[in-house]
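A single protein chain has been omitted; all remaining protein chains appear in their positions.
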Amino acid sequence: MNGSYVDWGVVHISVANLVVIAVMVVVFLLAVLVPFHGPGSGDGDAS
Amino acid sequence: MTMASTLRPTGRDRTPDSHAFPTRPYDLVKEFTLALVAMLVLTIALAAVFSSPDEKPISLVGWAAAAPNDVVATATGELAGTTTSAGYGAPYNDAGPGQTLGPLALQRWAGVTIPVDPAQDLVLAPLRRSADPTTAAALDTWAAAPPEQRTAWSTAYSDALTAAPDGDPAGVAPGDYGPVPVIASSFLALARTGGLEGALDPSGTFYGGDATRGLLLLADGAYLEDQARARSLGGDQWGMMNETGNYPGQPWMWLYTFWYQVPPFATSENADAQVWGLMMLLTLGLVLVPFIPGVRSIPRWVPVHRLIWRDWYRRH
Partner (left out) sequence: MSSWTVGLRTRLARTVPPGELLPDRQPAYVSSWIYVFGVLSLASLVVVIGTGCVLAIGGVTWWHTSGLGHFVNSTHLWSVELFFATMVIHLWGKFFMAAWRGKRALTWMTGAVAFVGSIGTAFTGYLSQTNFDSQWIAGEAKDGLNSVGIGAFFNVLDPGQMLLWHVTLLPLVVGVIVVAHIVLVRRHGVVPPIDAVLDGPDDGATPTGPIPVAPAARDLTTTG
């Protein structure tokens, strides 16, 4: 069975692969942008 | 760890020791356990929702039923020496020079380690199992003929098949084809009955396991490629990263498959060797990023690190 594909110039990519790559980029951006409040991340105490 | 200290990225690396920084509490085991549970749950959810692709393999019976003319043309091509495997070279035979990477003939140098004589191993030997007297007589005629005669017969028949409407053997113009039409049609008959399945395993044992000859035969035909191209799996369709149906394939192969889409590789006779060589070079580059001037400084120029460590930079 053939799947759905997107064509853009020389690029020929399946929608499934495109979704995977897009999700990866979004997750990366979120990982960098969303504030992290881990345990004790607010006050760094010297060890 | 001699390696770690001798392979210094730069003589001016003034990165302080991480152990000397202020710390915060951290639970490594808890973090790993939560990560494992998260990935397990996500995996099961994705599997349950999306399943996975599994298209049945093409059997030789199926090939004969779906594309009988292709089977006849392929068998004739093996006899004429015009198929891919018949002119391949190493590691199967000496029929071709193989690809080169500049002055390096790596393919030829590696030698013929998986010997396959396509006419003999893919067509004639399996047909010898047939008890049909007409087939046996045709095989005897073929065996008794000098090589030039065999080539003349099989090439003429191959050309005639190409000229016939739809490559249909029934529409072939009369000519001097010797025993080739009988051999080719007997081969089709054998494939139809399922007699070809397993007959191509070089070990010749009850147990299968090595599909080399069957796959070479199938790949010599047009049917397998037609099926693959219909699913965007062709080499010039970015096929290396694609999958049957609406499933993600191997997106991590994007760069490897990219080179096959653009010149000079898209039209090169040695594209496989060239792309492989290029990818090895780029892989080496990835491994050696810490030592490549310019590349190793990109993170300093792109302020993503200002975001990642924004808490630290705000305070210091």
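Points to keep in mind about this one:
Each chain gets a letter, A and B, in the order it is written, and its residues are counted from 1.
Note that in this section a residue touches a chain if its C-beta (ideal position, glycine included) is under 8 Å from a C-beta of that chain, and two chains touch if they have at least 3 such contacts.
The structure presented is a predicted model; accordingly, all values stated were derived computationally and were not measured.
Within the complete assembly, B:Pro290 is the residue of B:Gly194, B:Pro264 or B:Pro290 that touches the hidden chain.
Chain B meets the missing chain through residues 1-9, 13-29, 31-32, 35-36, 38-40, 42-44, 46-48, 50-58, 88, 90-91, 98-99, 101, 106-107, 109-111, 113-114, 209-212, 215-216, 218-219, 224, 227-228, 233, 235, 239-240, 243-244, 247-248, 250-253, 270, 272-273, 275-277, 283, 286-291, 296, 298-300, 302, 304-305, 308-309, 311-313, 316. Hidden from this view is one chain, which touches chain A at 20, 23-24, 27-28, 30-32, 34, 36, 38, 41, 44-45, 47.
The rule we apply is simple: only the chains that are shown with their structure count from here on.
Centroid to centroid, with C-alpha atoms defining each point, chain A and chain B lie 30 Å apart.
The touching residues of chain B, when paired with chain A in their complex, are 21-27, 55, 230-232, 237-238, 241-249, 251, 261-262, 304, 307-308, 311, 315.
On the chain A side of its complex with chain B, the touching residues are 1-5, 10-17, 19-21, 32-33, 36, 38-41, 43-47.
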